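The complex appears here without one of its protein chains, the remainder shown in place.
All chains are identified by letter, namely A and B, in their written order; residue positions are counted from 1 within each chain.
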Amino acid sequence: MKLSRVSRGVLASATGVVLFLVYVPLMVVLVNSFSTSQSLSWPPPGFTLEWWAKAFQSQGALEAVGTSVQVGIIATAVALILGTAISFALQRFEFFGRDAVSLLVILPIALPGIITGIALNNFFRTILGVPLSIWTVVIAHATFCVVTVFNNVIARLRRMGTSLEEASADLGAGVWTTFRLITFPQLRSALFAGGLLAFALSFDEIIVTTFTAGVGVTTLPIFILDNMFRPAQAPIVSVIAVVMILVSIVPIWVAQRLAGNEKVVR
Amino acid sequence: MMKAKSIKATGLGFLAAASLIALTACGTSSGGSSAGMLEKLGDNEGQVNILAWPGYVEDGTNDPTVDWVTPFTEATGCKVNAKTYGTSDEAVSLMKTGEYDVVAASGDATLRLIAGGDVAPVNTDLIPNYAGIYDFLKNKQWNSVDGVSYGIPHGYGANLLAYNSDVVSPAPTSWDLVFAADSPYKGKISAYDSPIYIADAALYLMNTKPELGITNPYSLDETQLAAAVELLKAQRVNVGEYWSDYLKAISALDAGDTVATTTWQVIMNYLAQPTAVKAILPDEGATGWSDTWMVASAAKNVNCAYAWLDYIASPEANAAATGWFGEAPSSAAACDFREDCDAFNAGDEVFANKLWYWTTPTAKCLDGRTDVTCTDYAAWTAAWQEIKG
Partner (left out) sequence: MTSDITSRRDAAAVPPIRDTAARRGSTFLTAHPRARLWLLLSAPLTWLVVVYIVALVALLITAFWKVDSFTGEIQIDWTLDNIVTVVTGSLYHVVTLRTLGVALAVTIIDIALALPIAFYMAKVASPRLQRILVIAVLMPLWASYLVKVYAWRSVLSGEGILQWVLNPFGIEGPGYGITATIITLSYLWLPYVILPIYAGLERVPDSLIEASSDLGAKSWSSIRLIVFPMILPAIIAGSIFSFCLSLGDYITVNIVGGASQMLGNLVYTNVGTANNLPLAAAVALIPIVIIFGYLFTVRRTGALDNL
């Protein structure tokens, strides 16, 4: 795009500065993971690899990661199904209450987490009378993850149009075949992006999770919260954070590649 | 067309709301179950769910050398599932879920748990190690009702005054340091973030304003509470932050963001060494806590629960647990396993009686007055929110 060199320079430096500021706290976390101080004070009094060793041996941390991954995957799967269904319904059809439904989808994430948390806690324990467990966490997470899938899929549906599907139907393909061979491949990258964001949301969610997790259900954020109270463990938390960031590069990069292949030319 | 739609929408809305109200009215639970005391021990169930302060139930995952849970599991076959809480209030609401068998509750939680029917009386005859516990910890206001014991004492500790000796000189001897109105340390003072801290203010007023007639810092009538609130609002101006979790307090003390605060010994133990921060017990005395191990009224694993209570009261386990946390143990025998008993005034009944242990304030005055109604914990909570502003 034709922007003056000055404008381009200004934008580039603004971007650079902001990104630098975004990564400063993350650098602090990285440094803290090597610091000998147990209470995250700065500057670090000394350097050690002790926390890295402990983190990988920590039974609690590994189990917490496992639980979070489990919850994330199931919640994302549910959110993908529900989100796609709702996107189709809202984008392809006109019906009474359409606005209300789109508002309803956004609510779980728009309303403060603490309200969602205590509402669900009250609902599960008092009204339904079921004990809290890993499933109540999954249900809670799926509920507010729907919106991320919904956003991505509906944006893609708007761009897609229905002509290809109609052509497929004209050629005799049934509803499921059309979806499987025509619609789904076009949606794939949107689903992946939405699913990835949903997984990230679920993985890092703390507020609603503390209110809906049963005894013994320790997701990674709960583990971190518990261990930030324990001075001997706090630096391990920094290690976990660093590992999570590094690990996240892969799926984000894959999502970008998938999206990039279908990019509309500028 | 739009009007018809919106009328239809409103109608549906009302119908939905009405049915929801009916549904929720049905669903809300009423009172707690009545508590029954266990008469006889049975077989261990294989697991026990414990709710406690961080550091009370250590199983080696924190630090491989700090572990008194594994020996317990090996001896009794009860697997321990521990959950930690940050404040007594959190403990009370967690106990209401009915998912825990055992809770280590401080005095500001115990009476609420008892009144709410969440815990049952403990049959101390079934706990052999109970006999060896210091008598001055048994059957106190916070762990018994009408002579019926509701739990096993764990130990006792004080809320000390911590100060940074590099910044604060001369060395303080009084709570003046944190309560003085025109403080030179404005913005660097801290205090415990809980309504129970009002008792600390009341304790200070006991000494500085005897005309208020406060004899028990947990037994405050409206006037006395108002005076305490006024003191705390004046303190608020000087407070940099309140703390309720260790890490906040430790990081603030280490960094020098806080130079004067109320503290626990365990925090002092964790400060980066060498440190200029010292802790003292001021002249006016201090509030303190003596935690009680209690059994849930709806405990699913009641036999393992009793097994834990007995185990944690045993001298060696108690010494390990209280030593790690930084409080005095519950029995003289435990001092055989600890070297620092003197530092904690273990067994010193005089010292122990100088502390005003956390107790839940109730409308029925704890100091015995019958001519006035005292303020209860709900009033203290509302007051605490007003103080923080």
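Structure notes:
The criterion applied here is as follows: a contact is a pair of C-beta atoms (placed from the backbone, for glycine too) under 8 Å apart; a residue touches a chain by one contact, two chains touch by 3 or more.
Worth saying up front: this structure is predicted, and the values here are computed from it rather than measured.
Although it is left out of the displayed model, the omitted chain contacts the following shown chains in the full complex: A, B.
Contact with the chain that does not appear here is found for just one residue of B:Thr70, B:Asn353 or B:Gln385, B:Gln385. Only one of the listed residues, A:Ile81, A:Val130 or A:Leu181, touches the absent chain: A:Ile81. In the full complex, subunit A touches the hidden chain at residues 1-4, 7-8, 10-12, 14-15, 18-19, 21-26, 28-29, 32, 40-43, 81-83, 85-86, 88-89, 93, 95, 99, 101-116, 118-120, 122-123, 126-127, 139, 142-143, 146-147, 151, 154-155, 169, 172, 174-176, 200, 203-204, 206-207, 220-221, 224-225, 228, 237-238, 240-242, 244-245, 247-249, 252-253, 256-257, 260, 263-264, 266. The omitted chain makes contact with subunit B at the following residues, 17, 20-21, 23-25, 27-32, 87, 89-90, 92-93, 96, 112, 115-117, 187, 194-195, 236, 239-242, 244, 247-248, 251-252, 255-257, 362-363, 376-378, 381-382, 384-386, 388-389.
Methods note: only the chains that are shown with their structure count from here on.
Taking each chain's centre as the average of its CA atoms, subunit A and subunit B sit 36 Å apart.
Of all residues in subunit A, those touching subunit B in their complex are 37-42, 45, 58-60, 96-97, 100, 125-129, 131-132, 214-216, 226, 228-234. Within the complex formed with subunit A, the residues of subunit B that make contact are 5, 8-9, 23-24, 27-29, 49, 54-55, 61-63, 81, 83-84, 86, 97-100, 245-247, 250-251, 254-255, 270-272.
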